[in-house]
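Rest of the complex left out; these chains stay put.
Lettered A and B in written order, each chain numbered from 1.
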Amino acid sequence: MIRTEKILVQTKGENDIVNVTDIVRAKLAKSKGRDGFMILFLQSTTSALTIMEFEDGLRIDIPRAMSRIVPKSIEYEHERAYHDGNGHSHVKASMIGADLVLPFKDGELLLGTWQQIAVLEFDVRPRERSLIVQIITE
Amino acid sequence: MIRTEKILVQTKGENDIVNVTDIVRAKLAKSKGRDGFMILFLQSTTSALTIMEFEDGLRIDIPRAMSRIVPKSIEYEHERAYHDGNGHSHVKASMIGADLVLPFKDGELLLGTWQQIAVLEFDVRPRERSLIVQIITE
């Protein structure tokens, strides 16, 4: 059985990270799925989806590391056509990725103790993101 | 129902990016799948699969960023045994990844407006890549 839904996730701007673990867990609970997996897919090219320990330090460290690796201050060809100042955001998003697959069993997501599901906003302004949640059960 | 196929993707050499969105969509249309998801898996250790806005600027920016992060000019231990000049290509490929999962509904891939599926060639010469496409429906 396959059930597909969309969650809207509001971000606060560049380098904001939103913890979506609780809302994703609530979707699983509502589906009453016992054994199966969830597909999460973020419909965006300037934000990304990852697993992290969601704590105040890493909420700074992860975006800071990405900004050191893909600096905003250098020139991007993307700007020549678009002039929207987010060339670096696209590069970061394509490096991290937009999809996640999460197994569950007995109705519980099989996340490790410290694992949380996070939407990383890399774009230069607040955005409302569409997160597809697909729940697959036997 | 699970249907598995292989697509051959010809790349033009190092840092070429091939947009496979149309061919992947055509496979989905042909399968007549309504609700489900696709697994894409690239059978390679020197190229990668990602989601991006496929436009001329980013086709330069993304490989350029990867080459700044993982420079071709430094030494790689991989060379000691292989001498094929692609140590950096392997590192980039393992960072980005070879698999993607894409949900669909009512026969349509649930991609965002700007999202395209891209094969990133990191190897130092043109290659023919095998892309596994698996379509799973209820």
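Some observations on this one:
Heads up, the rule we're going with is that contacts are C-beta pairs under 8 Å (C-beta built on N, C-alpha and C of every residue); 3 or more make two chains touch, one makes a residue touch a chain.
Every value quoted in this text rests on a predicted model; they were computed, and no experiment measured them.
Whole-complex tally (this structure file, single sequence, 2 chains shown): 3 copies.
Just so it is clear, only the chains that are shown with their structure count from here on.
Computed centre separation for the pair chain A/chain B is 20 angstrom, with centres defined by C-alpha atoms.
Listing the residues of chain A that touch chain B in their complex gives 1-2, 4, 39, 41-45, 69-70, 76-82, 87, 90-91, 93-95, 97-99, 101, 130, 132, 134, 136. Residue ranges of chain B in contact with chain A, taken from their complex: 35-37, 50-53, 55-58, 60-62, 65-66, 69, 95-97, 100-103, 105, 110-115, 118, 136-138.
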